[in-house]
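With one protein chain held back, the other chains of the complex are shown just where they sit.
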Amino acid sequence: MENKDKKYWRSPGQLKDSPEYRQQLLDEYMTEHSEDPNQFSRRSFLRIMGASMALAGLAGCRRPVEKIIPYVKQAEEVIPGVPQYYATTMPFGNSAYGLIVESHEGRPTKIEGNPAHPSSLGASNLFMQAAILNLYDPDRSSKVFHKGKEKKFDEFITFYKELFDKLRNEKGEKLAVLSESFTSPTLSRIKKDFEKAFPNAKWIAYEPISDENRLLALENLTGKKVQPVYHYDKADIIVSFDADFVQSESDSITAAKGFGAGRKITSPDDKMNRLYVIESGYSLTGASADHRLRLQSNNIGQFVLSLAKVLNQRGYNLTELSSNATIDFNKEWLEAIAGDLQGNQGRSLIVAGRNQPQWVHEAVYLINEALGSFGKTITFTEMDDSLSSSLDDLKALKDNLEQGQIETLIIVGGNPVYNAPIDLDFDKLITKTKSTIHLSEHFDETSSKCDWHIPRAHFLESWGDARAVDGTPSIVQPLISPLQNGISDVEFYSLISAGENKRGYEAVRATWGKLIKGDFETGWKKVLHDGLLENSSSKSITPTLNNSRMTEPVAAQVRSDRLEVVFRSAHLYDGRFANNGWLQELPDPVTKLVWDNAAVMNVKTADAYNLQNGDIVELAVSGRKLETPVWIVPGYAENSIGLGLGYGRKKTGRIADNIGFNTYLLRSSGNMYLSGDVEIIKTDKKYKMSNTQDHNRMEGRPIFRETSLAEYRRNPEFAREMVEHPPLKSIYPDYDYSKGYQWGMVIDLNTCIGCGICTLACQSENNIPIVGKEQVGNGREMHWMRNDRYFAGDDNDPSLVVMPVTCQHCVNAPCEQVCPVAATSHDEEGINTMTYNRCIGTRYCSNNCPYKVRKFNFFNYTKDMPEIVKMAQNPDVTVRSRGVMEKCTFCIQRINRVKRTAKKENRTVYDGELQAACQQACPIDAIKFGNINDPESVVAKAKKIDRNYELLAELNIQPRNSYLAKIRNLNAQLNKD
Amino acid sequence: MNKPAENIAVSSEDVPLITGGQTFSSITEKIVGIIEQKTPKTWYLAIGASLSLLMVLMGSVGFLVWEGTGIWGLNNPVGWGWAIINFVWWVGIGHAGTLISAILFLLRQKWRTSINRFAEAMTLFAVSCALIFPGIHVGRIWIAYYMFPIPNQMDIWPNFRSPLLWDVFAVGTYFAVSFLFWYTGLIPDLGTLRDRAQTRIKKIIFGILAIGWRGGNRQWRHYERAYLILAGISTPLVLSVHSVVSTDFAVSILPGWHTTIFPPYFVAGAIFSGFAMVMTLSIIARKIFNLDHLITLNHLEKINKIMLLTGMMVGYAYSIEFFIAWYSGNIYEQFVFINRAFGNYAWAYWIMISCNVVVPQLFWFKKLRRSIPIMFIASILINIGMWFERFVIVVTSLSRDFLPANWDYFSPTMWDILTFVGSFGLFFTLFLLFIRVLPMISMTEVKGVLPEADPHHSTGESHE
Amino acid sequence: MNNNSIKTVGIMAQFSNPGELMKAAEKLRDSGYSKFDCHSPFPIHGMDKAMGLSSSSLGWVVGLAAIIGTTGALGLQWWTSTIDYPLVISGKPLFSFQAYVPITFAVGVLLSGVAALIGMLALNGLPRWNHPVFNSDKFEKVTDDAFFISIEAEDPKFHTDETIQFFESIGGTNCELLQENQ
Partner (left out) sequence: MAQIFPKWTNNLPLIISFIGVVVAICVVGSIWYFASPWYTDVGYQPSQPVEYSHKVHAGDLGIDCRYCHNYVETSQHANIPPTQTCMNCHTIVNANSEKMLPVLESWATNQPIEWIRVHKLPDYAYFDHSAHLDAGVGCFSCHGNVTKMEKITQVQPLSMSWCLACHRDPAEHIRPHEEITNMSWIASSTQRERAQKIIDEKNISPPTNCSGCHR
């Protein structure tokens, strides 16, 4: 090679190697033949077009200089390119979810459930998957503020030290702490120290969405602070009163997994559990129910009492309950439920939703006890180390503040100005104190009213611990040092209670010193590795309920002609996830709305006030008014309006600001979840909302296939027989796909609840961009996994079914033959590969895909992405630029990584070693994925089940993805037809 | 020289093709006169308007390249919109030119001589307008060269099974062969222009272009054979090109696209809309340059007859598609056609039906066939109808296909409209330049058709 | 020596209409002339026979080009999809010849079209911008409405004044010599 020694890149700038020269080289040219897809930015467009013309010339081909920057001192376990997995925990209200977080070179990129943790069991819910984006939220506050002026953190420390001494002398006389609820050994230890230091201070917790009614009910009946642990897998009959336990109630993962376990049937003679749901809105639990009764939430309490009356007649002593039952409901339903409950002694479970008042919960627990469910389908644990939210304490704080008894108010987390009940009008109360301190992730509504604002660390940046519902303590360990120099909860609590700035690590070690038995250091290392203390769940107790202390049931006059409003938590929970783009853009499973909340009502109610989708109405709830758009969902109870909480926030972040309508303005302390006294006034204004699905009916096409258990037992092959088509033979010789790995997927529609966690996990794993409300309105959302929701049956009381649809990786893929540049082809493992750098964007493949699962980058969505958000991206997956088609690749990056490790160890990939991101996150194991060539694999067995069918198989495209039809376990009494 | 009255129904053989007692020199004078006269003011007006439209095209394409295909109204189910509709529409219009010059030449239809150059020029300009759209509608225009089978260091080739690639080759070949055919026809006329040129520059330019044509019979011999061969290969080419364009839809599996009737149906549609455009342009040219004697009413009547025929074929295709959908028992097909007629795009469907099927029925009546205003309005309506036919095919099938969850409504944005209107700018600019610079009607062929041109004419007796 | 620099290269005579031209051509053909050409503004039917010329051989050239085009295109598609980089696309066979027909046909037609034009120009010896025939001023009218016959000097029977007389005998008017300076 004669040109080996010749120096090509000789130029004066290069010789001096001056920084300007390096900088000028870096942004002037791009590599002319690599067509790096995300290289184009608007500013350098003309230069690059000009440059590539110049580069086409022969002389002076100069390659841009690129750097490789190693460490100075090598961190032990960090191997560039190989991800590490750490166990940590996400504290959430009164419980916590164990996580395994994937980290690339010290940068966490993907959150997954910890299989060993009792509340996660390996799966995840929406907030776990989306939490990674909150870590890299560009709008998180990173500075300490005092009355709007920027201060150093030490200045706050000095200020607090003087305040601390003053307060200690007065024994915390005029001091109050308003925190979020927690169940954490360390935090409760620090709280006890705080109470010792400041006996007269008040420490209260408030959260807008909590299980307060349930816990008060139990405390009232048992006299002790206990919390229930539900075992849905042991329950054959489940009755849910307005409880969406698979999605929005707390501990939805264990509930979903348990409920799903009862519905996994592989042959006609398997047993199946039965779910009755009585609710006002249309929840995902209602969608998976075998029988669903629409009833206004205000009347559900009375329904429970009439059920108690029927049970009483069947010999269970529920006399006081039944005495208060004033209204008789749908006789048939009551008899059917009572019959089932009686037939399944000890294997039934009744659960009431968090929005039901306290007395309804008490009635439900009394019935459960009478049916003998205690100790079997429900067990209880002491609520040690925990502080739960309490509305009464908040009202007490309001009175103290009004009387000026509080001079120093420390608000830890939460956002009371935004989400406290409106009648307390918290923002005026705060002004009545001398100094207020607020620890919060964003400089939000509350921080702008407080004197001091302290940036708060994300749980992935802080030390801490938390107990799961069944009491198992687990460690919160940081994956990354605080990006926005935030203070972790443990550090802040120890600061306000002990006055000195201790590191969270020591505080946690101090607590765990008592928890870990045996040698502390090895125990500590093991806990850090596992993420939790093994088999350390607290003792489950079965208390006896004292029904004499039951509160007086409200004998509401049941009139279904009066409007009611039900506040529900949507994807943004109570508003803390408002600045999270993924959750804002994930379509609501029932309304399919994105970036918005609306007053949801059913068809008849809308017609009564002649409202259409998108009309703005003025809702007046006990005098307070709010203008909000209307959205119609068939299947809601008559005159019942559902309002989503968490929207309408101001000056929090670029994603959250003025998105949706602040329904907290209607929420007073009297009716936190339900309100009976509601008026609607139709205004003539319109509001444009974006949804991802316009058409709700299946038009009689065999897309989602379901039948009753009896029919399934009579004709197991019913699913495939729904479509008769000629024998599917190809005129070409088929390729031999019987050798090597052949990847396939099965989605069990019988267990799938349609929650959309698979979509979110896929978005986190595959760097899928968000496109914003306007582009979703134009039909350009980018999610690779879509949950199609259809209504079936008559308009007023339809059944709702959800079908996750992603790329089916067809063997005769219609998208491959039409691509002019062969950007998409079939590899020998049956995966339809999408080569992003080859795609020129004719979009013919998307037109020819019968499932329309290919998504096109109409604009360059990653161009203006702030640097910090780019840190959330998975380095193993190409980031697509403008003009490129993208779709599900069966997580090809995971397949290649697992195949490579298997080849290095000279073995084949064993079943279960490889999990697609959606399969891994699914809380109900509805998605099975693996090698269909290996008959022992779970997916191969699933494909042999008789109710397995392929969507649009009659097009002879042989999809590799197939579905298991849904079976509804109908009660003969209710199912006359 | 008997001067037949205009509208007496006389058997078509002895109605003279060229009326007004033309001689060779009068034809030359007439046609070349248009070019040699001072440029009329109306021409400047027209070129001004079309140039401004061209600027609109440049602007909207520039913004498209800068911002991305998102500026159009496309969305997930409807991946193709106005760009592809305009492409198929312009290519369809282009096919009339080749049809007149090739197929009618093979069918010995003498009347084609006065409109064939004019139509071929229209073909070239329509196809050049058409070729813009597949270029700009792709997502990444700067690497669209991946479509061409150029050896590259990535050692990867285009996928020859894709109809889009067939399009590239077919429409590219069509443009090339039409250009060759047009130039071959032009050579003798360029000779005329060379011989009549006064200024030195014109002499040189036309001299070069006429490549030394001497009109010798030794040259006519090969010239006629070349013309015959070009006409011979253009006929299957024009039929294949629009069939290939129709395979963009026929090869897919979408209900409403995946039908074997598409190739003939598209070709009929193309001829239909092509003749409509020829009609529109020739009426205008005839009026401005008063070529009534060369493009006589008989010519226009014949064009109307062809439009009636192809209009009926297109109408047949619409109805047979409905029948086959019903007959096939395929629920997706059946829904597509009910949705087209009564769904959310019903307005487009009924515009299409009324323009394409109802309007041509006027031409059953001789009086209407020969009335200029009726023809003119009909031809414009037909082209509108044909544009909506492509709109209905592309957008309705895409917006509602297999899974109802994906159904979505496509509506164009300002940029869709500007790009389409801009493409007219390009077409008329090129056409006006052609009219101004080159002879609009092929003199040699018109002379060849005069009775005097027949060697046995003047002496009356004929032998062999 | 300007006289041997000017050389007579042929004689040309004008005729009034195609009929005259045809008869004159037949007489020329019968009397043994071979290197002569009849110029007219438009092709005259039957003139080839009148001049004793066979039909044009352009067809063969185009035929050859068509074969090269089709085989070349089919070969390219076959080689790229089966030999050079075989990719499995939609379960279709690697050599899916049905899908290769349109491009094969298109390239075949393209090459035959190009061959038709270039073949015609080559057979006609065009482009040839300078030709003795252009020396005569009358010849301008050939592309308008005039008809000529020109005889080249190399014709064996060519003799300056004999040919002029023969021209006049067959009705040719204003004969002129075509001169060229060598």
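Order as written gives the chain letters A, B and C; numbering starts at 1 within each chain.
Rule of thumb we're sticking to: a contact is a pair of C-beta atoms (placed from the backbone, for glycine too) under 8 Å apart; a residue touches a chain by one contact, two chains touch by 3 or more.
These numbers come from a predicted model, not from an experiment.
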item: Missing chain: touched chains present in the view; value: A, B, C
item: Among A:K67, A:K149, A:K539 or A:K729, the residue in touch with the chain that has been omitted; value: A:K67
item: Of A:S447, A:Q693, A:T889 or A:Q958, the one touching the omitted chain in the full complex; value: A:T889
item: Of A:L409, A:I496, A:C815 or A:V877, the residue in touch with the unshown chain; value: A:V877
item: Chain not shown, touching residues in chain B; value: 151-156, 194-195, 203-204, 207, 212
item: Interface with the undisplayed chain - residues on chain A; value: 1, 3-9, 14, 17, 31-38, 56, 58, 61, 63, 65-74, 79-82, 825-829, 831, 833, 835-838, 876-878, 889, 892-893, 896, 900, 903-904, 906
item: On chain C, residues whose C-beta touches the chain left out of the figure; value: 85, 87-88, 127-130, 134-135, 137, 139-140
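Here is the rule we use: only the chains that are shown with their structure count from here on.
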item: Gap in Å, rounded to a whole number, between the CA centres of chain C and chain A; value: 80
item: Chain A and chain B, separation of their C-alpha mean positions in angstrom; value: 57
item: Whole-Å separation of chain centres (CA-atom averages), chain B against chain C; value: 30
item: Of all residues in chain C, the ones touching two or more other chains; value: 87, 89-90, 92, 96, 99
item: Residues of chain B engaged with two or more neighbouring chains; value: 156-157, 159, 161, 165
item: Interface residues, chain B side, partner chain A - complex; value: 66-70, 73-80, 137-144, 146-147, 153, 156-159, 161-165, 168, 248, 251-254, 331-332, 335, 398, 401-409
item: Touch list for chain C against partner chain A, complex; value: 87-93, 96, 99
item: Sites on chain A touched by chain B in the complex; value: 33, 35, 42, 45, 49, 52, 693-701, 703, 775, 778-781, 786, 788-790, 803, 805, 814, 816-822, 838-844, 846-848, 850-852, 855-860, 881-885, 952, 955, 957
